[in-house]
Every structure is written in structure tokens, then in C-alpha cells.
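With one protein chain removed, the remaining protein chains of the complex are shown where they sit.
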């Protein structure tokens, strides 16, 4: 008898095209992130890139890159991002063999094309043009000085003037042209540093942005960039590991504490896609799941799938049940309109709370997922009982130390199997072929996970070490 | 007025040739390590590689590789170690382009040489021969099965028989020849796996070893392999960082606690090379510096440079000074011989201890270097005062946690500047050109360092946070 | 479906992971006729039926214990013999999250390998998505196919050299796989990349991850991705570490000093007693006792040993010379953590890239 809880009707399809009503992630060239709600007549201000009407992006597929034109308009353009480029660059990277490398690769170097090719028009063409420049003279980077303020013949004032005199979308390219012409050492630079220089300038002046689907990873990235403490500094790799170790899937019933502003809940909902239940515990009057307001989960789905309870309601359910005296239809009619609204609100609250309490009391959750700043050793002692057999318990913490203490407790608890403390870090590389190396700097932190499985020890014959043993045995009978 | 303490006369030259009296490190092919004391008439048993007379290695330079012959003899051979080879090898490494890679590199591939070249004789030649085999047929490794027991047509019994029938140095090569011939899949293997296979077998059966100079790194490696807990699991990279952060140099005066069996002391002595002083604190009757018995520091240098005191003698010097009533020459003559020996021993102990106490009381050490399992927060509170101004304090711990507590203390102590907690890990790579990747596994652990500088806070005008402030001010006057 | 979904009670025919120890997780299919033999004893399957997943059970002889777990893709991965071609959870979980794979995703995986990542992907795309997996080795293909059937996992598996023959499946919906996520665990992913346009969804952004142990493979892969119009190329390495909580004795310097004082006190006491004994009895070498018989001298030696003995100290703050269990409440302990003696330091490089949808406006 399989007990899968599927709910085919509730399946939320991930959209492929940008539509009104969507929350989207807007990626700016300098890796700045914004979240926008695409509404009819809505617009968004991208700071120095100007303001544009959101209607201009509707109907395009997610992942599309746009350029801000004049008059609040945008046009779709082809993306020119090739990958990770380290902004720090050691000078010990050789360029002597860059030609050989490039020749060996698929990029054809035409050394004679310099004179023959027509003036490059697009930025892509300009980059290509620069690639074709004869760089034999710069066999190594010995002739190069650091790219510093000194060698940049364009002053900030000149750039400001250019910004004012050039129009709209042309500003970026105009500045780049000027920069190329005026950069004292530009011709001395190697292909490699020319490209890098262009890329950096492009990021700075081109009024381009990309619109991405706002999945849980994008939501997390957005928070990490804005205020990492609001997601407890959790990294994407740690979130991914949590979801896998937690065996999160469509149809599950999960007990959750989430102090990541709701990003964790968003990630769970994304994996569940409309099917399953979450009992969300919190320590204040209401849970803080403000991130969900930026997400694309309809309010009905959130209401249907999430039961929230504060810790008092969860741990002392019987005394916290809301007693509610229903009025008869007669009595209701007697009430004034504002009293009636009040009555209905109170009634809904009582129904929700009592339903959540009933759900919580059932226990046997398919996973316990905790991301909290509460002290986990004492917290876990009270939560283990609610987890079903063979089901995972996953605790996230920004710091390793509270998880060490929790693991020591777990090691002495017969209700717990295989407690394991995980750290996962994604180390990004620069991805320029022929110049592969780990990025010189990366984000620190990212947090830790403690994972374990809830088990039922045999009733007798085993030394009773687990604290809640008696309670559990009663529970098992 | 420079205060460098140099002692040119005491300079110990690092030897380049193996001589009688040396302690040397013997590296076996399977990365097994032994320490041998090279004495006239001495011999060493290398287990299944047999026993040889140490006289055979005398006069050769350090770094020389030898082969064990029959009759306890060895002969010098050229080293054939090329670098790090991962013993785990994922199967997803392509070989299709191995030819192209190799052609592009300096290794010339002669595809026709297979028929023309004479039979290879030495192992190096065999490897070269294998390199030249036409491997066009194995475009990828799809035709290969795992190298397992199943595909190895030579049984362990056969190998044992071969070992018995072949003589001395030829055993290894005889077995390898047989293995090549009998390995069912050998011709299906790629060059790469053929080489790897040979290397592994070579390590297993060739009776070769290399004799290395026994420096502090080698001594550390030896302990790490035998029993890492005896050196508190300290890695070479952490030791190196300790010595640099500690500003260890010729002529320094260092206060040391060393629970690494003396490996740390050996590293300090190596950097000092005969000039300077160490006051060594310990918690038992005698310090455990047994590693120095394997080292090449003459006993006179050790006695001259190391003053050892137990913690009681160091912290309560005045009550621990050894009072010693000297006898007159007359009285001495009266004593029986064993009593006189006893008298002289007691006298030497009194002199040594009181000299060490005098030295310790002087304070103003050029560095405080601690590698201990004692709880460092309380320990450091008592040791800071003995450190000179602007001089480093370096604490090693196998675990990060006690250093966290110590750093928190340091952050509130005005006598301490820039407390910093360091972790350093060397990540080794497989170094086969065209197949570079980090080794699939590496040693865990390696320990942590807390570094700081001792400073003198101004006497007034600064909120008194540091505990020992009053004591220190008195000290400063 | 024991691998996907949740189940409470163990029934005949179910797959159970018998947890014998951290490195011994044995999958069994419940057959009431059979028994499980482990180093902890014999466990008849019959004794498992009706038990809840997660139950600890006792061996027939009553002295050994094992736990009965419901299989999950992650536990399944742990139960496999350690081989290098397994995509372990720190990598597989990141790839899944980074590519945005979720319920409803259409995923291509090549090659299938140990099929452990396939299990995880199938769980995540279930029930509205689809996993397509390709394996070149016939033996592995057959093994994986059988495994998927036994595990009741809905996967389209193909015996195929995707580098030569691409990904199209003519008998599947006209060959339109419309994949939105690609995972290539192949020796030469650059040979497979040109075949992808025919099977990916052109109307949405598609993600790819190539999994390669050597850096030279990454170089070739990046070049191929650029050539075939993939953008946002980023490569990362996942460095997963495991930590273990431990307790380390908090050995205070003051206790160490007190101990030295105690040692010294007892030493002085011994000297004092010896002095007293010699004053009372003379020592064996002194002139007074020079003429004593050997018997008398022996007796005096024994008496000396007896009367000058200093009893062992009660003060032993660090349990020297005793077997102290970690965490023994008689001592003070510091909670610490350490990682494995041998770290898994590398699996593969993960090269990610994305292909934009074609705008239809």
C-alpha cells in the first residue's frame, strides 16, 4: 500500500515566457540584482541605467537580455556574456603562447585582416576586431604597466560629458570607443587584457540587463547580494544539499523552521510544486516569510500548503487551541457590519489555527528542516518526536559550533541514526580557455548542515540513553 | 645599536653527502618511511625488500635512489619517480586526444617504432616502449574494463613463485614483465593506464628506496605516517607558516611549549642553525623531545641551546630554584666514588635548572611558540608577560575551538595586537601533463594557528580592559 | 514505489535498506522466505514485515541490532560500493539546484554510470517531469535498466554512444525530448555538445552541466560550448567536507602546576622518609652497616622499600595512566570538531552554461 500523496491538479508549471503578474529577477551588467513585479503600466528604475516600462519585456523568454533605449523603451539583444572573468588578474599569466593557444582553438586568427576588414560596428564586432589585431609585438606582458588611473587618458569629467552628449543606447559604446582611442597603453596590451578591459568597461557603461526566472536560487542570490544576514548567509550549494539530504519532493509533509525570510520555504515549494504540506514554526506572532511576496507562488497555494504555528502553539497544542463560539445565522444578522467582519476574521483564525494544530499533532513528518538562530541542542530535543521513521532531520546553521553540540547530543540519542555534519563550498573558476584558474576571491561563509535520520530503537535490550525514550515507547505502542 | 646575537662559530652546515653518524630518512616505493642511523657495521631491515648494510649508502649524495641486491648490498640507480599519480582514477578521463596532446608536447610519438625498436631493457625503457605503442585503437577508454583482480592473469601464488625463482634485483622486473605479458587487458589499455599500471606494480615489486636528508619536514612526515597524534597532527604547511609568522631566525631567543615529540624544536633548531636560545616548558619531569634523537643535532648543541623547565619551575621560579651546598675539595675527596658521582649529577642539575630559571626570568623572549594540548585560554594569560615588545605569539592547536576562545580573550587584552586565526592546507594535484586534477583524496586535519603580537599599551588614557594591566605597568616602569 | 514517495510500514516485496553500519548499508527485497545474514546476526525477513521504516530490530539470537530504512536516492548512493564514477550528493545536489531542476523538469543525463544520480534526478522531476538517460557500456546499460524496473523508477534509458549518435529517440514522441536541463558525465563532452540542439527545448532557457575530472577536459568543453552558442559559462568545483563532533579534555595549566607540586611533594616526602629510615637503620653502604650479613642487608632493603614508600596520589586531574572515556563527566571537556583522516578532495570539475530561448516576437 503506497502512501504517496500526489495532487496532479495542483501542479504549477514553470513559465518560459515573461508575463504580466510575474516577479522576475533583473541582472545588471555589474552583477547587480533587482526583483521586479511585472505589472501593466509598471516601470522600474535601474539607477544610472535609467527607467523603463516593464511592458517592454513581456512575451520574451526568460533569460533574454535587453538594452535600455531612450523614452523608457527597451529592445531585446543577444547576450554577450561568455563566463566568469576574474577582476583581479595576476601579471604572471603568460601571453607568449596566447597566439599558439588561440590558433589551436577554434578561434581563427587572421593576422592580415587588420587592414582589410571594414570598421567594426557592434560591440561584438569590436571585440572580434580587437582579437584580430596583430599582437606579435606584445610577446609577453613585459611592456605593460598596470592598468591604472594613470594610463587611462579619459577623465571622469570627460566621461560625464560624453554621457550627456551621447544619446541613450549609444552612450555605452561611445564611451568605449573613446576609451579605446584614448587609453595610452591600449595597443601595448595583450589580446587578453584588451578583452578584459573591454569587458569591464562594457559592464560599467552598457545599459544592458537580463531578465531571469525568479526561482529559489535566484531569490537566494538576490538576498545574498542585498543582505546576506536575512538568509542566514546560506549559500546556493548548501541549499541544494539541504534539499537533497532532506529528500524533498512532490507530495511530502514537512515540519519547518525558517529564518531565511522564507527563501527556504520558497525552495521547498518549488520542489513540491503544488503538492504536499508544510507546517511552519516561528517564534513571533507571525512567521517572517517576506521573500514569498517576491516569489511566483499564488497566495491560494501558499494558504493551502502552509500551516503556520508559533512555538507555544506547537509545543502546548491543547491549551493553545482557539475556542470559538459560532453564532447562529440569526445572531449573525443582528451584528453590525464591522462586527461581522471581525467575527469572520476570528472564525477563520480559529479554523486555521486549530487545523494547523491538528496537523502538527499528527506528527510523523516526512522531514524536519530547520534553519534558525535558536540554540539547536535544546530545540532539537523537543522536535525529534514529531519526525517519522527513517525520515531525515536537516539543520542549517551559519556557524559550525552549535551543530557540533547538537551532533554530540545526537550521538547519544537512540532515536537518531547517522548524524553527519556537512560543509559544501562551490569554488568558482575563471573560464577563459587557456587561462583557467580559480577566481582569486570568492564569497566566504555559506553555512553548515547537520543531517540525521529519525529511527525507532527496539523497546528492550538496549541501554536507554535517549532522553525521550519513555515517551517514545508509549508513542510506539 | 643592533642587538643581533650571532654565533658564527656554531654554524652547523647541512651535509650534502651521506656519512656515518647521520640519521637519514629512507623512502620506500610505496611511500613507506623509515629513519636509519648510519653506523659502521649497521644494517637495516626493510621488510619484504630485505636487509642491507648501511655502509653501502655512505658517500652518496642525499636524494640518491638505491636498489637492494642480494647479499645485503645495494647499488645506486637513477630515480624514476616522475611525480604525483592518483591511485584512484575516474574513468571519465578521455584518451582520444592523448595523442594530440603528446604530439604537441615535447614527447615525440613515433608510431612506426613499434616494430623497429629493439626490446626494451631497463624499466625506464619499458615505460618509454609502452609510450610508443600504437594506441590508435583505443580511441577512448570505452573498450576498457576496470583494472581489477579479474583481468590480472597472474595469481598471487604465481607471483610468490616468481619471487622465489628470480634473484635479487631482478625479481621486480621479472614480475613486471610477466605481468605485462599476462595481463589480459594490457593491450586494450590506454597509454595512460598502462603507465599507471606499471607505476603501481613498480612500487609494489621493485626493491628500490631513496635516502633523504632528515630535515624537519622529513621528520614531520615520518611521524605523520607512523603516528600523527605524536605530532598533534600538524601538517607541513602549518609548520612552515608557524616558522614564518614566528619570525624564527638565527640568533633568536624563544619560549616554547612543544608537544610534537620535539619535531617543532627540531624545526626551530634547523632555522637557527646553532645560534640562539630556546627555553622549553613542559608539564612532566622531563620534556618529551624524543624526535631529536632521530635528528642530526649534536647533543652539545642541544644542551647549549635548550634550557628546559617544568611549568612549576617557570611560574614559581624563586621557590623552585635548586639550593645546592657545594662541598670543599677536602670534603669531596672524603666521598666514596658513587656518592661523588651523585654529588656531581646533583650539582649539574642545580646549575642547569638555576641557569634556566635565570634565563626564563629575564623574559623579553623573541617569540612565544606553543603547540600543546593544554587549555590555551588560561595558559596564555600566564605566558604573555614573558614575550618581548612587537614579538610574535604563535599557538598551534589540532582543533580550532580552543583557539577561538583564546582569540576572544586576546581581542580584549591590551597587551595583544592583531590576533589572527589561520588555517593552511596544501592541496596536492596529480602531475601527469594533460591529466591535471587535484588528487581524489588527501590528508584531513593539519591543525590551526593563532598568531598575535605582544605590545605595550600606553599607561593611561586607555580604558583598562586587559586583565594583567596593573602588573604590566609595574613591569614597564 | 519505495524510492520515490513515502511509506510507513514494511510489506512483502518492499525494498529495504538494512543499515548494518555506516559503511554497510545493504539493500534487500522483502521475501518472507528469506533471511538476512550480517555480522550482527541473522534477521529473517518475516520479522521485518509490519514494522515501521526506521525500526531497529534484534537478531534471532537477540544480541545484534540493525535498522530498517526506507530507500532514498541519497541513502542508495551511500549503499553503493565506493567507485570513482559515482556522482556523490554534494555534487549532484548542487547541479540539481543550480540548473533549477524540479518537479516537471525534462532532463538528459549521459552516461548513466552507476545510476545513482539518475535516482536522485528521477525523484526530483517526479511526477510531472521526465528523465532521459544514456549509457554506452552494454553491461552497465542492462544493469541500470533492470535496477530502474526493480526500483519502480520512471526513466527513459537508452543504450547509445551519444558522442557519435546523438540524443534523438525516434520512438519517443517523434524524437522531441524538449529537454530543459542536460548533464554530461562523459570522457569527451565536447563530442556530444554538437548533438544537443535537436533535443533541447528551443522555447526556454536551457542549462547544461559537464562533469569532468581533469582540467584539460574543461578547457575543451568551454571551447565547444562557446562555439555552439552557449553563454554564461561558469565552472566550479564543489568542495564537500564532513566534520565530526568530538570532545577534547580541557586541561588547565593551574591543574598541571598543582600536579607538579603534588609530584614534588611526594618526592620530598620519599626523600624525607628515606632520610629518617637511614637515621634509624643506617643504609646498606654506610660504615655502620658494613659488617652486616647479607640476610640482614636484604631485610633492611625490604624494610626500606616498605617504610619509605609514598602512597599513590589521589590528585590526577587529567587521568594520567588511566583509560579515560571521551566525555567522562569526572573531567572537563571542550567540544571540538575534526574532519576525516582522508578527505575526499576532488571529484570533478562542473562546467555550467546556458542557452537562451529564441525570442518569437
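Chains: A, B and C, in written order; residue numbering restarts at 1 for each.
Convention: a contact is a pair of C-beta atoms (placed from the backbone, for glycine too) under 8 Å apart; a residue touches a chain by one contact, two chains touch by 3 or more.
Only a predicted model underlies this, so the values are computations on that prediction, with no experimental measurement involved.
Although it is not drawn here, the omitted chain touches the following shown chains in the complete assembly: A, B, C. Among B:69, B:350 or B:404, only B:404 touches the chain left out of the display. Across B:230, B:321, B:381 or B:422, the residue that sits in touch with the chain not pictured is B:422.
Hidden from this view is one chain, which touches subunit C at 215-216, 219.
As for the chain not pictured, it touches subunit A at residues 88-97, 101, 140-142, 228, 283, 285, 310-312, 315-316, 336, 338, 373-375, 378-379, 382, 398-402, 427, 434-445. Where subunit B meets the missing chain, the touching residues are 1-6, 8, 11, 13-14, 16-17, 59-65, 76, 78-84, 105-107, 213, 215-217, 236-237, 239-241, 243-245, 247, 249-253, 270-273, 275, 364, 366, 388-392, 400-401, 403-405, 407-408, 411, 414, 417-418, 420-429, 431, 433-434, 436, 438, 448, 453-458, 461-462.
The rule is short, and it goes like this: only the chains that are shown with their structure count from here on.
Per-pair counts of C-beta contacts peak for the chains A-C. Distance between chain centres (mean CA atoms), subunit B to subunit C: 30 Å. With centres defined as mean CA coordinates, subunit B is found 45 Å away from subunit A.
Among the residues of subunit B, those in touch with two or more other chains are 401.
Looking at subunit C, one finds that residues 215, 237, 335-337, 349 touch two or more other chains.
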